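Once you've had a glance at the structure underneath, I'll fire off some questions.
Apart from one protein chain that is not included, each protein chain of the complex appears where it belongs.
Going in written order, the chains are labelled A and B, and every chain counts its residues from 1.
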Amino acid sequence: MNIIVCIKQVPDSTQVKVDPKTGTLIRAGVPSILNPYDHYALEKALAIKAKTGAKVSVLSMGPAQAVAVLRLALALGADEGFLLSDRAFAGSDTWATSYALATAVKKIGQFDMILCGQMAIDGDTAQTGPGIAYHLNIPQITFCESVDSDGQHAVVKKLIEGGHQIMQADLPVLITMTMPVDYVAKYPSFMAAHKAQDKQVSTWTAADIGADLHKLGLEGSPTRVSRIFPPAARAKGEMISGSAEEMAAKFVEILKKESFVK
Amino acid sequence: MAKNDLITRNLMLDSLKQYAKNRISHEFLREHDAKNEIPLEILKEMYDHDVLGVHLLLIPEEYGGLGGQTTEIYRVCEQLARIDLGIATGVFATFLGSDPINVGGTPEQKAKWFQKIAHENKLVAYGATEADAGSDLVSLRTRAERVEKDGKIVGYKITGSKMWISNGGVADIYTVLALAPGGPSWFIVEKGTPGFTQDAHEDKHGIRLSNTAGLAFDEVYVPAENLIGLEEGKGFLQAQAVFGYTRLMVAAFGLGGGEEAVETALMYAQQRIQAGGPLSEKQGFMLKLITPHYVRFEAARAYIDWTAKQLEINNHGLATEGAIAKLYATESGNKAAEDAIQAMGGFGYTKEFAVEKIKRDVKITCIYEGTSEVLEMTIFRGRWQEHLKSRGQYYIKQAEEFEALHATHPDVGADSVALGFRALARVLEDCRLQKLTRHQYITFMLGDLISEAEVAAVFARQCAEGKVTEGSRFDLATLKIMSRVNARLSAFKIATEGMKLILGVGAASAQDLSQAVNLVGIEEKMTGLIEDEDLVSAKLRETFKA
Partner (left out) sequence: MIQVGANCVGCGKCVSTCPFGALSLVNRKAVANASCTMCGACVSVCPVKALSLPAAGAVKKDLSAYKGVWAFIEITDDGKTQKVRPVGFELLSKGRELADQLGEELAAVVIGDGVEKYFAELSSYGADKIYSVSSPAYHDYNTAAYANAMVQLIKKYNPSVVLYPSTYIGRDLSPRISSELFVGLTADCTGLSIADGLLIQTRPAFGGNIMADIKCPDYRPQMSTVRPNVFKKVVTRPGSMAQVVNEVIPVAAAAGKVRIISKHFDEASTQEKLDEAEVVLAGGRGLKDAAGFALLEELAQELGGAVGASRAAIDLGLKPKEKQIGQSGVTVAAKLYVACGISGAVQHVVGMEHSDVIIGINKDANAPIFNVCKYGFVGDARQLLPKVVEAVKKAKQK
């Protein structure tokens, strides 16, 4: 059984700050991390590997330094890594990104299951996974909390409005993962990090995967940013400061005035 | 297997950070600090191969370890120190305790003991210090008597005591320095050997999460195969061979502790509103209590990293460089932690914030593995020889190098580095002519000035070469500004402190001397200093945004 996990390097959102004056992001010194949803998806793939002996490959698209997240994945137990890195990919929106990743998956060849995080925390679109599934002409199940496989089928717990459903899919299938609240990401031991250096990471350009250049980068991206602007300013309300006791008293006074406490 | 690359090192550091984030909270540290208790379960977890296996760094690959290079070991030390210096010391003691085996052990000894440490996750302690033999080991009292059988040495009986041994009460394996008939020698003693006892855990000012205890040896029998290197009298050489290296680790402790304190204070200052704006926006606050420290941290980082890379090429040695790194980084870290308390005012003085503990903890880095004063003496001795051998040209030559560097790279402060070197050469020469080095105080202070000059030089050169030091959170442009600030301040310190020493002890005309060290030339470089420092402050606020 072959599993491909699509992963992305993103800025650590818990450390990204906003410049109060310009409203833009302060990226200086913000570390890059493996997108947490992808981290979870990878761990699920490795759990299937532990059970069935599946081969787990990891695929990412990004600048050369994105190789760091592939190395993390290899240290955690993935077998082989692939990085799509080429200026031709720059400017890609979710359409072009999913086309490029799907084309790379075809080049990798063998796959029974593709796992993705439900979305990247720097984009929040949740579109790339379904896009890849379309380009590969395989079914998808999105927003899954767990996944298992007997080698013939995938069985997932998928979130739906107001609950969840257990679903079964024929292979090959693409599954996007969401993480449970108590999820604590695993990190490799020092020795595992050391040994990951010897695993293979292939870097591919657009030409290497035989992608149609008209479907990459700006050309392959229907959406355009036409304007950016700060959110509309509003009048400031009443500001209250003082000791905790004073403020608590004022808080209750307000609740009474607005009749939330009778 | 390949040496660890940068990505691998960063993976290791990320794993360590994540482990600390999940398992070691401020409350946890505070509780153990109050109870004066070593968190043994944490150390055991950090040694667990499936969790981190941090101790494998020091074990050569052929014995099941990682064969860690100096760079990753110092970077791990820095990160450990940012978590807690007590825990860091517990890990470091294993590193240090294994070093005599690494340096002097026979292949069979290495195989036996390293495999034990690697696979059974044993804690190790380094038993050198005695009541009368601290940083200076010459007055060693612990003795090892030969035990002979049929005319052959079959073992040794060790008698004596050791004090202030890190991991002293909790280690499984001890490397112990004792005076054998053939001279000082290292012995491996296992816990539970008859006659070997450990004293109670000390009640210390700081690093209270590190177990520190005395050791007592009453005719403790160890087999001859436990004599490291199977040859008596090699103990001092084996101890000194690793000083350059081990002191670099403690330098990283000083750096990590200092950074953690200053960053905590800076985060706080960005939320503390004073007179209509955050404290961190106030120039006086930043330039007095925050910015100069971070400038010194980046200088220290550049120097430590440079020394580490040199050690990776030269393996061992570099005792003077190791001493400079440790003196500069730990004294900088210590002063920074003190100012971090000041920066946070009353909050800094309470145990609710980490800086108070860091201040107590980081002080040890100025004491263990060679006190600052022993280091100053070491640095002085090392470079005094160079000064004499080169007939006063040692630093003149380096000044010329930096004058040339300034011509091609005018934005890294190489001009001030050169001025500092010229002033230093002149101060050393005056000390020689007037025989001032018979005053111990002068030798200490010269050691300090030498370290100032050499650190500033390495920092400026790294910036000129376009190197952003591994682990730095700043870009090259910011590091260049920091280097300019640092070089100017260090040149000024060398000139003024040097003059003070010579005028204070010897006989000289103040006017002639100030011309000789080119004090005016050094002061002229101060133009734009505050502007540069303000730029650094702005970058600090951006990088460590609350």
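In the analysis below, contacts are C-beta pairs under 8 Å (C-beta built on N, C-alpha and C of every residue); 3 or more make two chains touch, one makes a residue touch a chain.
Treat the numbers as computed from the prediction; the structure is a model and nothing was measured.
Residue A:S98 is the one among A:S57, A:S98, A:S149 or A:S189 that touches the chain missing from this view. Taking the complete complex into account, residues 11, 13-14, 16, 18, 20, 22-25, 27-28, 36, 63, 87, 90-91, 93-95, 98, 119, 121-122, 124-131, 133-135, 139-143, 155, 159-170, 173, 178-184, 214, 217-219, 221-231, 233-234, 236-241, 244-245, 247-252, 254-256, 258, 260-261 of chain A touch the chain not shown.
Mapped onto chain B, the interface with the missing chain covers residues 271, 273, 278, 546.
As a convention for this text, only the chains that are shown with their structure count from here on.
Centroids built from CA atoms put chain B at 40 Å from chain A. Here chain B touches chain A in the complex through residues 1-2, 4-5, 7-8, 10-12, 14-15, 18-19, 22, 48-54, 56-57, 66, 473-475, 539, 542-546, going by the rule given at the top.
Across the complex, chain B is touched by residues 17, 26, 28-29, 67-68, 71-72, 75, 184-185, 187-191, 193-198 of chain A.
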